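Shown here: the complex without one of its protein chains, the others still in place.
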Amino acid sequence: MKYWRAPLDTDEIAVVRGKVYIINDRCKGCGYCIEFCPREVLEFSKEFNIKGYHPPVVKSDGCLNCHYCELLCPEFAIYTVEAD
Amino acid sequence: MEPKVLTGEHFINGDIACAEGAIAAGCTFFGAYPITPATEVAERMSERLPDVCGIFIQMEDEIAAMTSILGAAWTGVKTMTATSGPGFSLMMETVGLAVVTETPCVVVNVQRGGPSTGLPTMGAQADMMQAKWGSHGDYEIIAIAPSSPQEMFDLTIEAFNLSEKYRVPVFIMSDEVVGHMSEKVLIPEAKEIKTVARIKPKGRKDQFKPYQPGENGVPPMPAIGDGYNVHVTGLTHDEQGYPVMSVDTQKDMMNRLLSKIRDNLDDIIRTEEYLLDDADIVIVSYGVSARTAFTAVDMARQMGIRVGLLRLITVWPFPEEMIRDLSKRVKGFVTVEINMGQISREVQRCAGANAPSYLVGHAGGTVITPDEVIHLIKEAF
Partner (left out) sequence: MAKAKANQKVHPLEELIRTERLPHIWCSGCGVGTVFSACLAAIQETGIDHKKFSMVSGIGCSGRGAGYVKLDSFHTTHGRSIPFATGIKMANPSLNVIVFSGDGDLFAIGGNHFIHAARRNMDITVICINNFIYGMTGGQVAATTPHMDRSATTPYGNPEMPFNLPLMAYASGATYVARWTMIHSRDLTDSFVEAINHRGFSFIEVLSPCPINYGRRNKIKSLDMLKLFADNTIIKNNADPAELDIDFKKGVVLGKFVDIDKPTPDENYEKVCMMR
């Protein structure tokens, strides 16, 4: 995401970090979570799941726990929680 | 506000008596759509239901009327709708849903002449096969045929009781003549009226299977909000209520849906016999035509012909055994009904080669006269 300018209180705000949980075998590989993740933390796995789809896998630790993947996933296959 | 049971002597027509029977049976939801000659049932229900904290709603068509009573039934209440031929045709889709989801409900068909719009203001008994086979697929239902306003009251209560007990739609197959005929109707005291309520499940909610058969092969039925989280579907389903598209599931489900009726025929079937013990010729009749048949029996007896009557109070399930047994000792059967041959075919099927079966029937419009019955008996035997 690009900002016009950094907010003045950037240094004081604690950034929430999220942890992504993926229930591989529920995934049907639509790729919506990968495409629409605002932090682009997901990519297709090389592995197949039980149904023969490539589920997503976390490629970077930029997750901000926005839950968008969780909301968008039609399969209840992904969710995020606040990282400790 | 009137009480739930209008104990006393009344001079009312069959449609009104039917509505009073429903209220007395504990019906608290009626989904309506106006149609001649059944409209008076709806009108009476709209007036009476608020007295018993019941709901009357006039829906946008008969499909909706029938569907609404299924939804309401799952909240735990007793429900009814009333219609005639064209509306009965529209309801058939939902009858199938009621059968497969085992939703208790009572459907009144005040029959008129058909097909299509037919003879709205004149009686017929030509929807009898539709009651049995009108929705697609194999199924068993219960159909009752009242012969008088008094029976419209009594048998409506009976219909609710059977429906609750077996979780099956029960049809009251009346006709325009009985529906619009006014006679004395005796309404007993409330405490003398026997009513049956569906069996509710007990035990652990998380282990409950909505279609696991209980007593008589009928599963206990929870209401919405009881916390059982039931899933109810029109698809072929397993005991959990979940759709399973397999030959075995279809077989198991169908077997139980059929056997809960077929295994309890003694409890369900109701007939009346009149001078049947020594009869050579048996008249089989039901509904308004049975009234003709009683007179015809008396006339024939006066002429020295030994005629008896088997009146079907429940038409479906059909009393096959009874007809089969009679067929072994009588000269033949005469079925009296206002149609071109419906129940007469059932009689013929059950009698087989043992005894001939004849029809005294005509297209809708008028009742059959005793003379027509006598005429046929003289010609045929």
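In this document, chain identifiers A and B correspond to the written order of the chains, with residue numbering beginning at 1 in each.
Assume a contact is a pair of C-beta atoms (placed from the backbone, for glycine too) under 8 Å apart; a residue touches a chain by one contact, two chains touch by 3 or more.
What you see is a predicted model, and the numbers here were worked out from it, not measured in a lab.
Relative to the complete complex, which of the depicted chains are touched by the chain excluded from display?
A, B
Which listed residue (B:Phe153, B:Tyr211, B:Tyr228 or B:Tyr358) would be found touching the missing chain in the intact complex?
B:Tyr228
Considering the complete complex, identify which of B:Pro3, B:Gly71 or B:Gly352 is in touch with the unshown chain.
Among B:Pro3, B:Gly71 or B:Gly352, only B:Gly71 touches the chain that is not shown.
Residue by residue, what part of subunit A touches the chain that was omitted?
Touching the chain left out of view, subunit A contributes residues 21, 23, 26, 28-32, 35-36, 51, 53, 67-68, 70-77, 79-84.
Just the residue numbers, please: which parts of subunit B touch the chain that's not shown?
Touch with the absent chain occurs at residues 28-29, 31, 49-50, 53, 55-57, 59-61, 63-65, 67-77, 79, 93-94, 96-97, 224-235, 242-243.
Here is the rule we use: only the chains that are shown with their structure count from here on.
For subunit A versus subunit B, what separation do you get between their C-alpha means, in angstrom?
59
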